[in-house]
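Missing here: one protein chain of the complex. Every other protein chain is in place.
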Amino acid sequence: MLRDAVLVAGKDLRIEIRSRVGLNQIGPFALAVLLLFGLALGPDRRVLAPASAGLFWVAVLLSTILGVQRSYAIESVDGARDGLRLSGLDPAGIFLGKAGAVVVQLLVLETALAVGVALLYGARLSGALVLIGTCVLGTFGLAAVGTLYGVVASGLRIRETLLPLLFLPVVSPVLLAATKAWDEALAGTPGRAGGWLDVLAVFAVLYVATGIVAFGPLLEDG
Amino acid sequence: MRASTRTVPSERVAVALRVLGVASLVGVVATVWLGLFVTPPDEFMGNLVRLLYVHPPMAWVAFLAYGVASLASLLYLWPRTRSERFDRLAGASGEVGVVFTGLTLVSGSIWGRPTWGVWWVWDPLLTTTALLFVLYLGYLALRRVPGEFHVRARRSAIGALIAFIDVPIVYLSVEWWRSLHQAPTVLNPTTHKTYVHGSMAWTLLLGFVSFTLVYTWLVAHRYRLAELQDAQDTEGLEIALAERRAEAVGR
Amino acid sequence: MPPAVRLHEAVALAGRFPLLAGACLEVGEGEVVHLRGPNGAGKTSLLKVLAGLLPVHSGEATVLGWDLVADRRAVRGQVGMLGHESFLYEELTVEENLEFAVRASRGPVVGIRPALEQFGFTGRLASIPLARCSAGQRRRASLALLVARGARLWLLDEPHAGLDQDGRDLLDELLAGSRAASRTVVFASHELERATAIADRTVHLAGGRVVEPPKTPESVEQAAAHVA
Partner (left out) sequence: MNGYVEAGYIMVLGTLSSYGVALVAREHAARRRVGTAAVEESIATSADAPVTDLTSPAPRDTPVVMPGELEQDAPGRAP
């Protein structure tokens, strides 16, 4: 399973490095979202700075949808599912591999977004350990749910609209917990973020486990 | 395996369903009559207390419906209990659950406006309910995706369980999120205990019972509708198969 | 020896449309079978069922000893499919594509280089992204993948399409050597001359079933000529 996961993740990341869709499109998209939040909330830093954790995570959530869609788009357009199924790979391995590749890309994106939040909203990045821990745990949860629903949607004609509808409500606890953890870290009280990190960890573990079990049947259907 | 879709519900089921329908209708009418005209206004909330005879039952039925949908999905996924009936039950209960969730939100909001002065507060229960509403709207959208029966059924069942796992996490994190902020000092209906006494308590109890009966009746009818639609699909398949085989002869 | 492929009254569906409407077919180990039939007769669907891609709604299906009704995943590592889609990644080179696919199916990695050379992917050509390859080159890449994976059953959907003369000859050579390599091949093709030359027998499909060869005017005339 892990061998297959590494194989799939390596393949996805290699394709990403070649095509640079993440770098050239998803990154700028996330930046545009940050700028639009700034415009929507006005130039007042006293408004923007306290909201920066939430805005950061909303931007991450929206980017995850694009990242997951891209992750399934690279499976050669219409033969996507057939190719993966014919490959003889362990479905759980495919799930972990694809989710893993999404995690890596999102973590890179989050680093850039964190800098963006600091520069644009004047958020003071403190409590680095909590910030990073939140990103890692939260991203695992997001990537797991995204990859799971991504395979449901990937074979369907209505995938572009179905994926966000399925994905966003389910990951609402991630948005909540990650935002609160970041709030505590940015407010200089990272010690109080522990409980929120627990929520993120539980979420990630539950959905990674669900994915390992449910990905196979979902890949077969369609 | 598909043959079961053909069974026309027996007379006894039809009669039972009709009795159930009459009972729930009587129950609701009685609840409304007691709620609006018999019970006295509350000393703190005045007439607004009358909304509380319908709002908590709505929420209870919504959660019951999701519980039933999740259980049915689980039973469908479990190989030994796999049956088309559980898929239909999950779908029926999920849809009725969404209707009741919508009503929970609307009735809560209508109660909140004069009580709190706003249509919406970020109360943990209210927020969780709203998230559940969109979560299960997604489930219904997933169910509507066409496909071969067992493919669609399995996909939907997995979708229902993904949503179900989420419910406690959503509830706990929202609860915790709210408790960290100091809630606005409003009259909180869950801590305000004096409103349930005498005829009011009976009315509320009757509300719970009769709306649960309404739920059962609706699910039964939604289930029968799904059964008929599936039977139609099966018949369509048989015709399609005959047509497909006829292609070979036309040449 | 049990047959490599056995279908009995197999029905496969796309939504409510029966792609296969009760197909029966037996293919022996090492046999090369040509599927023939008009568009929409179910040739591609039959191949997909054999690859374990399409579920069997009812009937029986056994491929290489695996019961596809019970489990259609197990057989896939042993099956090589050449479909309309290439199942190759645009951004990867031909060599990387082959390496990924062979590793995924736990095939022999040492077979990659000879397979590449056999299909003319030498030097720089093996290391340019697939996106820059022509349609014919992609087809060759898919064939190289088939060879490199070393599958026991080949399922080919219009394998000649898009290939140049050399490529076609190469393909025919490969198919002709199937029995020696104890490899079973089922392929669909409209190129009747080539197909009948390399196939051990031809199976006709119509309306999602295996049928007797239809009586064309020529064949009727021929029959009449024989009688006369």
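To keep things simple, chains are lettered A, B and C as they appear, and every chain counts its residues starting from 1.
We take it that a contact is a pair of C-beta atoms (placed from the backbone, for glycine too) under 8 Å apart; a residue touches a chain by one contact, two chains touch by 3 or more.
The structure presented is a predicted model; accordingly, all values stated were derived computationally and were not measured.
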Full-complex touch with the removed chain, picking from B:V28, B:A62, B:A90 or B:A163, is B:V28
Given B:A30, B:V99 or B:L137, the correct residue touching the omitted chain is B:V99
Residue positions on chain B contacting the omitted chain are 1-3, 28, 32, 35-36, 46-48, 50-51, 54-55, 58, 99, 102-103, 106-107, 110-111, 113-114, 214, 217-218, 221-222, 224-225, 228-229, 231-232, 235-239, 241-243, 245-246, 248-250
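We take it that only the chains that are shown with their structure count from here on.
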Contact graph of the chains (line, ring, star, complete, other): complete
Of all chains shown, smallest offset between own Cα centre and global Cα centre goes to A
Whole-angstrom distance, CA centroid of chain A to CA centroid of chain C, is 39
Check: chain C positions touching at least 2 other chains come out as 55
Shared-interface residues of chain A (touching two or more other chains) are none
Contacts from chain B onto chain C in the complex sit at residues 146-148, 151, 233, 236-237, 240-241, 244-249, 251
Within the complex, chain A is touched by chain B residues 131, 134-135, 137-138, 141-142, 145, 147, 151-152, 154-155, 158-159, 161-163, 165-166, 169-170, 172-174, 176-177, 180
Within the complex, chain B is touched by chain A residues 145, 148-149, 152, 156, 158, 162, 165-166, 168-170, 172-173, 176-177, 180, 195, 199, 202-203, 206-207, 210, 214, 217-218, 221-222
